[in-house]
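Take a look at chain A:
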Amino acid sequence: MLENFIDFLSNGENLLFIIFSMLVIVGAVFLINLQRVVHMVIALATTFISLAGLYVMLDAEFLAFVQVLIYAGAMTILMIFGIMMTKHEKQNEEPKRALHNVLLLVGSIGFFIILYLAIQDAVFPIQEFTSNEENTKMIGIELFTWHVIPFELVSVLLTVAFIGAIIVAKREED
Partner candidate 1 sequence: MALLQNILWAAFLLVVVLGFVTYAIYFERKVIGWIQLRKGPNRVGPLGLFQTVADVLKLLIKEDTIPNKADRFLFILAPVITFVPAFVVLATIPYTADWQFADLNVGLLYYFALSSISTIGILLGGWASNNKYSLLGGMRSAAQMISYEVPLVMSVVGVILLSGSLSLNTIVEGQAGGFWNWNFLPQIVGFIIFIIAAVSELNRTPFDLPEAESELVAGYHVEYSGFRFAFFMLAEYVYVYAIAALTTILFLGGWHSPLPFLDFIPGIIWFILKFSSIVFFLFWIRATLPRIRVDHLMSLGWKVLLPLALVNIFVTTIIIEIFK
Partner candidate 2 sequence: MSDQKHVTEMDPKEAKKEIEENEVVEIVEPSPNQAKLDRLVDLVKSNIAEDAVEEAYINELDRDLPSIVIRSPYWLKTAMMLKESETLKLNYLRNVSGIDYETYFEVVYYLLSMSTDNQQDICIKIKADREDPSIPSVTSVWNTANWNEREIYDLLGIQFPGHPNLKRIMMPEDWEGHPLRKDYEPIDPEV
């Protein structure tokens, strides 16, 4: 058992995987537990950037860097909103509710069990994976041939959301 574990870790790739996934989880946990908005955003950034690291390990560089590019900007915006719209001085603690916490615990344990069982029983078809050197190009081709309708739909949806946001903001100005 232990030997397997050491074996697993002696592989550089696995080690990286462990580090990245730990960071993803740690970031997520801190995001929930930290008190100040800016700290939370930093935790979130850790998660997203580590996720990008995982993508790189899967030879999906395009996805990884787009992830960083988009989320670095998003994080900054989030931070600005956090700073602008929260009061820094007041730190009112929410009252602890015991029953609430117990229910939460039960719920998450149940969810974990379900996931665990599902993954245990699942059969992943093993398939030879060839990393394509030109995966950026492949993404482009896929996106604009097979998935062109969903792609366009998503862009329309985003445009609608964008315009909607502008209208909402405008109305408040008046």
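These made the cut because all candidates are chains of the complex that A comes from, given by their letters.
The rule is simple: a residue touches a chain if its C-beta (ideal position, glycine included) is under 8 Å from a C-beta of that chain, and two chains touch if they have at least 3 such contacts; residues count from 1.
Everything numeric in this text was worked out from a predicted model, so none of it was measured.
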Fill in the blank from the handout: All of 1 or 2 sit in the complex with chain A; the one touching it is 1
Handout entry: Complex interface listing, chain A residues touching candidate 1
Key = 36, 38-39, 42, 45, 49, 52, 61-62, 64-69, 72-73, 75-77, 79-80, 83-84, 133-136
